[in-house]
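My questions all concern the structure below.
Note that one protein chain is taken out, while the other chains of the complex remain in position.
The first chain written gets the first letter, and so on, giving A, B, C and D; residue counts start at 1 in each chain.
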Amino acid sequence: MTLPDVIMLAITVLGGSAALLVVTSRNVVHSALFLVVALLSVAGAFLALGAEFLAWAQVLVYVGAVVILILFGLMLTRAPIGPMAQHNELGKALPIAVSGGFFAVLITLIFGSFGDTTLELVPVSPGMLGEVLYIPWALPFMALGFLLTVALIGAVVLARREEGEGPLPEPDPELADVSREPVPTDASTNPGVSAPSEEPAPVTGEVTR
Amino acid sequence: MSQVAWLIPALPAASALAIIFFGKRMPKGGAEVGILSLAIAFVLAVVVAIEVFSANVAAVADGGEAFLTTVGVELFPISAEAGINAGIRIDGLSAMMFLLVTFVSLMVHIYSLGYMAGEERFTWYFGLLSLFTMSMLILVVADNLMLLLVGWELVGVCSFLLIGFWWEQKSNSNAAIKAFLTTKSGDVGLVVGVITLWSVFGTFDISQIIAGVEAGAYNEGLLTFGLVALVLGVVGKSAQFPLHTWLPDAMAGPTPVSALIHAATMVTAGVFLIARLYPVYSAVPAAQATIAVIGAITLLMAGLLALVQDDVKKVLAYSTISQLGYMVAALGFSYTAGIFHLFTHGFFKALLFLGAGSIIHAAHSNNMSDMGGLAKVMPRTFYTFLIGSLALMAVPPLAGFWSKDEILVEAAAAGAYTGNLVLVLGAIGGAITVFYMTRVLYLVFAGEFRGYGHPHESPQTMTAPPVALAVPSLFIGLINLPLPAFQPYAFSAWTMFSTEYWVTHPIEFSPLIAFVAVTLAAAGFVVGRLMYRDAPVGDADPMLRLGLPTRILQEKYYLDRLYTDLITLTLVRDKLGAASVWLNDRVIDRIVYLAGAGTVGFGRGLYDVADQKGIDGLVNGVGQSTRWSGGRLRLAQSGNVQLYAGAMLAGVVVLAVVFAVG
Amino acid sequence: MQAAYPLTFAALLFCVGVYGVLSRRHAVLVLMSVELMLAAVTVNLVTFGAMVGDALYTGQVFALFVMAVGAAEVGIGLAIVLLIYRNRASVNIDDADLMKY
Amino acid sequence: MPELLSDPTTVDLFALAPELSVIVAALAILLVELFLPAERKRLVMLIGMAGVLVAIGFLIALAADIGGGSRAAFGNAFVVDQYALLFKGLFLGVAVFVLLLSYRYFSEFRTYQGEYYFLLLAAFVGMLLMPSARDLVMLFIALEIVSIPGFVMAGLRKFDLRSNEGALKFFIIGVLSVAVLLFGMSIVYGFTGTTDLVGIAVALEGAERAPLLLAAVLFVIVGFGFKVSAVPFHFWAPDTYQGSPVPVTAFLSVASKAAGFAGLLQVCFVAFAPLADVWAPVLGVIAVLTMTLGNLVAMQQTNMLRLLAYSSIAHAGYMLVPFGIVQPGNAALNSDAFSAVLVYLIAYAVMNMGAFAAVTAVTRAHPGRQVADYTGLGHRSPGLAGAMSVFLLSLGGVPPLVGLWAKFYIFIASVEAGTPFGLFLAAMVVINSVIAMFYYLAVVRTMWMDEPLSVEPIRPGFALGTAVGGLAFLTVGLFVAVDLFATSANLSTLVAGG
Partner (left out) sequence: MTWEELAITVTVFLPLLGAAIITFVPRRHEESAKSIALIVSLAAFVLSLAILAGYDWGARGIQFQLNVSWIEAAGINYHVGIDGISLPLFVLSYLLTFLCAVYSYHHIEEPGRPKAFLALMLMLQTGMAGCFIAFDLILFFVFWELVLVPMYFMIGIWGGPNRQYAAVKFFLYTLFGSVFMLVAFLALYFAAPERTFDILALQQMGAAGEFTANFQRLAFAAIFLGFAIKVPMWPFHTWLPDAHTEAPTVGSVLLAGILLKMGTYGFIRIALPILPDAAVEYAPIIGVLAVIAIIYGALCCLAQTDLKRLIAFSSVGHMGFVMLGIATLTPIGINAAIFGMVAHGVITGMLFFLAGSIKERYHTREIAEIGGGMVKTMPKMGVVLGLTAVASLGLPGLAGFWGEILALLAAFNPAPSLVDAGYLTLFRVLVVFGAVGTVLTAGYFLYMMQRVLMGEPPERWSEAGLRDISPIEWGAWMPLIVLTVLLGPAAFLVTGMTTPDVTTIMTTFLGG
């Protein structure tokens, strides 16, 4: 049991519990905070494994940007501050069964084949990583760049509010039962063109066996 | 001349076409073309006959071969080596048939001018007559069995069309169909027989078949089966027992038709066929025995039936069946006797039918009960009818005597079981024939006229042909006088197929048999005269008061009821037909429909049960979800994405285990 | 260091992520759980990178790419969730069952 | 494994030409769209079309240039060989038709047309990268480039809750399967020490079969299974197809499914070839499940898009059959199976795209998307109904149409395998195609033999009209000229090229 093993175990315990709390805590904001702890523990794991650059990247990208983004998401969707019923109609039976099964399978298999291998850790400096990144991995790197731009534009398109232009989202009458105040519509914006909206086929129409 | 004998069938064929297509526009409605063509044909027939007969006589004289010319051409190949060919075969027999058919057909044509005058489909009638004569002549002249079969069936169809000429009344078309179907069922035997002969001898050609039989290299059992099958065809066509029921009903057609078809030509086709294949039959004793027996039964059975008929044409019809029985029986052991009786019978039976036609025409009814006393009113018809009856009754100098007597002589000569049977039944049959003919003579000509209206003599065209036919009825018998001196020039020589047969089977005269036959005939005449002198009609008719025998005879031994009602109508058409349709629509169709519907049903079932009960059930069984009320759960595609994800990952886990183990 | 430990840590994170995706009602929570799963993958990759020790540091580069892609997916995920929220004022995944069978 | 590059400057741009031209076109669209007034925005599609056509030009030049050999770039992480060219040709062909479909459909949206075309072209870039990618990392990234625009486009009908819902389901299931894919890839990398496909194959040759490795192989296959909508991973398809705009559904059912197969082909036939005896039977079983479930459920559908969704699931099943009969080491059989999948893909792309083109035309007049909308179409617009019948009958496998050859090749491959499992697969294909005939025939029947609801004909408009006409011609034309693409698609180039 060398020092790195001890560190690793500690990180595993810390990260694991944080992750569990993320998914089980009743308060959504608490989950977000526990997510931060979990991701930090991952960064710690990277450091333990000698991937120093990755660790800082993890901290910067995930903890810095992604969690903040998620918090914004929670805020925008007016998530209730207090506790809310966490479990969906599926109940806990299926998720526990599946994830438990998954975990059991993975653990047995991992210990089966990697039980005894030990890692001699060679710290990888950012310089070495950088050198490798821009020549052999140039193509994936560029492709990834393109991917990020596409994701960015996609997110903007979806998330943008629509009153400014284009067809206004008339509430779908069949969902009239859902309590929602109508989005303020000013009649002037879009003249004649009516979108080929889905004329509300009666629910039964849609739902046929 | 015989080389070009194919002209004889060609003439009526040409006239038939001419009449059918241009008949309407001809002055006499096509009749003149018919008569002209047949007249020429008759002349040609006489020329050919002279050539053939003189050749035969010469052959008998100097011991040469019998006259035979065959001219044939291959119509079309049916396999690399075999083919169907059409050709003519002229020998004594066919020459004789030429004479008989053309002459009788000519007489009927002339007679029909008067009889069918004013008929709506006059032209169509004459077209059919020519068509019929053509097919009969094809049958006569054919050199191979296949062409004979073609002629045979064509004759059948023409008789169907002629019998059902007045097809407005359902009874006529019923009779026509009955005639056709009965002969057609007989034809089953013919077809099977022809095919068997083909498979035994490898050819249809008659001369090769005969050569094959003489050579002796053939499968005995199969040949017997073939010949017996042919006999079934003969029984159907020549109305022998048991397939005779159609002939009396065929009287529904116009009388000249009956005269031509049901006296002289068509019904003799069967007899002609046996005569044509006589050498083959003589080689197979079993076949000859069957013929003799059938002939004997038929002649007696039909004779009895003739006793109780009221319709004059029906009497003649049954008498024809009886005479055909004689011919068939004769062919059981003697070639010449059989065909001689055929020859003579053709003339006087045609005469009787034409006479009957005039009588019916005059009395406006077929039934003898409303005739009587016509001798005075229709002298010419009476005398000719009398001559015909006397010939039929085998009164010595006339034709009937010589031919029927010859049959009895040959039967006696043959001896053995069949010979004696034919002799005895023949004699009795002779007596019965005389009895029912005297009954007819008295009921029709003697006493007072019982019908309504006043009968008068038929016009010239309807009395001339009977007169013309009376001449041969009187003298034709003499051409075959059984005197040894006369025989080399006699009919037997003319029509022999091989000289050595003519030598080994001479025509003798036995005074004893002649005497017995004549006395029996005389007895029959006396009894007949006694009973019917004052024309007792209706239920006064002695023959109708015999109780059970009368009823059996009137019901025609219940054969008719057996055939028409039981077999054809009820069993075949209604029962079997309906059963097969039921089988078709209900059973087979249903099975297939179920198979088809089955897959759809199976699909739906699988979809309902396995697809959504199965997977959903499993997933929910595991989860003890509270909110999952029955209503919400329906199908695997429940719309809840987490259920999808769950199902998917469950699948992954299961597969991972399988993989890990695998 | 024992290789098994980081791997178990990764497996633990992955399975907790799976649990989170399947059970939480709130869409954003589902996104968070997905992030956990991707983080688990990165740990896995780095561990294997160290174990293999190849010249190209494939493990770590791959991990980096995964992080980038993870970030992109969170962006898209949130956009979709916001879109649903604006149309229905509820991010509860259970309601999203308009289309079925 | 992209080995160390000695000289970084020799990046072979010509090999990347097709991808680059599409990227340039996409970016150009974004820029130009800003300056166009609202009603002129739809002209943007023309730029996109230009980009695709230029890419096709480059493709032909590349094909002429390599002629059978291969051309590597980035230290053979990116290889352009006959296999890659065939797929790129297929993708660009499909791109042309998706653009034609989208022209009029999206012109009414007036808002984010530019972004839509950008996303569409981006997805096609991803697809173009996929067949040339020869290592797991690049495969993963290409897969992502295809998926992410897919998620967005599926949700583009923002006002319609069904569309959002479809996008959400697509996203969640998509992300989940990517996570599983990555997990698998990491373990495979762990075992084999490399991410290069051929390298993996070499490493696997000798390696003893640790259970974890086998599980990892499964995880990777699951990632592509999702894209191809094989059975346990098919749940997203019906809802997403129904929710998203019809051209996007066409894109999903044809293009992204083809990309999934491109990846699966490379992974299964190259990387995991030595383990064939492990995954082949499992894929075979999945194929049968997919086929049967797809056909049976399709029989019950009344919504046209859901029917086509289940039908495309069934066709994914047919295409998975050759994977089920692969035998390690039996090169002849494998190459036949390989070409069978390719032939089916090309035929499927043509007839399915055609079907969706016709559905797009009809949906504009009947937004209800019900099968009942098609009653009496034969009387209203015989041309459109004729084309739709051609596509449906071809999907059913009726002879004078290319669908027959597609099934025929699958059939030959599975009968040639000779194993009882092969024969079982063949029998299932036969039974399924007869069952499928039920619902294809039902639609064709309603079109021709029932009385139309209204008499006014449906005008598909120029762009869509050419798409429907062109595809109908191809469906029949390819039947005769099936030889064109049948021979060129063989395994040898892929294996050798890598």
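The rule is short, and it goes like this: a residue touches a chain if its C-beta (ideal position, glycine included) is under 8 Å from a C-beta of that chain, and two chains touch if they have at least 3 such contacts.
Keep in mind it's a predicted model, so treat the numbers as computed, not measured.
K.L.:
In the intact complex, which of the presented chains make contact with the chain not displayed?
P.N.:
Visible chains that the missing one touches: B, D.
K.L.:
Using the touch definition from the top, which of B:A286, B:L576 or B:V654 touches the missing chain?
P.N.:
Considering the complete complex, B:L576 is the one touching the chain left out.
K.L.:
Of B:R25, B:K170 or B:H454, which one is in contact with the hidden chain?
P.N.:
B:K170
K.L.:
Out of B:V4, B:I50, B:V188 or B:L562, which touches the unshown chain?
P.N.:
B:V188
K.L.:
For subunit D, which residues touch the unseen chain?
P.N.:
Residues of subunit D in touch with the missing chain: 339, 382, 386, 393, 398-400, 404-405, 408-409, 411-412, 415-416, 426, 430, 433-434, 437, 441, 445, 448-449, 480, 482-483, 486-487.
K.L.:
Provide the residue numbers of subunit B that touch the chain removed from this figure.
P.N.:
75-80, 82, 84, 86, 146, 149-150, 153-154, 157, 160, 164, 167-168, 170, 173-174, 177, 180-181, 184-185, 187-188, 191-192, 195-196, 198-199, 568, 572-574, 576-581, 584-585, 588-589, 592, 596
The rule is simple: only the chains that are shown with their structure count from here on.
K.L.:
I'd like to verify one number: the distance from the centre of subunit A to the centre of subunit B, where each centre is the average of its C-alpha atoms, in whole angstrom.
P.N.:
That pair's centroid distance is 100 Å.
K.L.:
Listing for subunit B: what residues touch at least two other chains?
P.N.:
634-635, 637, 639-643, 645-646, 649, 652, 656, 660
K.L.:
Using the touch definition from the top, which residues of subunit D touch two or more other chains?
P.N.:
2, 4, 137, 141, 144, 148, 151-152, 155, 158-159, 161-162, 165, 167-169, 172, 176, 190, 211-212, 215, 238-239, 300
K.L.:
List the residues on subunit D that touch subunit B in their complex, please.
P.N.:
165, 168-169, 172-173, 176-177, 180, 211-212, 214-215, 217-219, 222, 226, 232-233, 235-236, 238-239, 278-279, 282, 293, 295-297, 299-300, 434-435, 438
K.L.:
What residues on subunit D touch subunit A, complex-wise?
P.N.:
2-5, 8, 11, 23, 30, 38, 73-75, 77-78, 108-112, 115-116, 118-119, 122, 125-126, 129, 137-138, 141-142, 144-145, 148-149, 151-152, 155-162, 167, 190-191, 210-213, 215, 300, 302-303, 363-364, 367-368, 370
K.L.:
What part of subunit C is in contact with subunit A in the complex they form?
P.N.:
1-9, 11-20, 22-29, 31-33, 35-36, 39, 42-43, 46-47, 49-51, 53, 55-57, 60-61, 63-65, 67-76, 78-83, 85-95, 98-101
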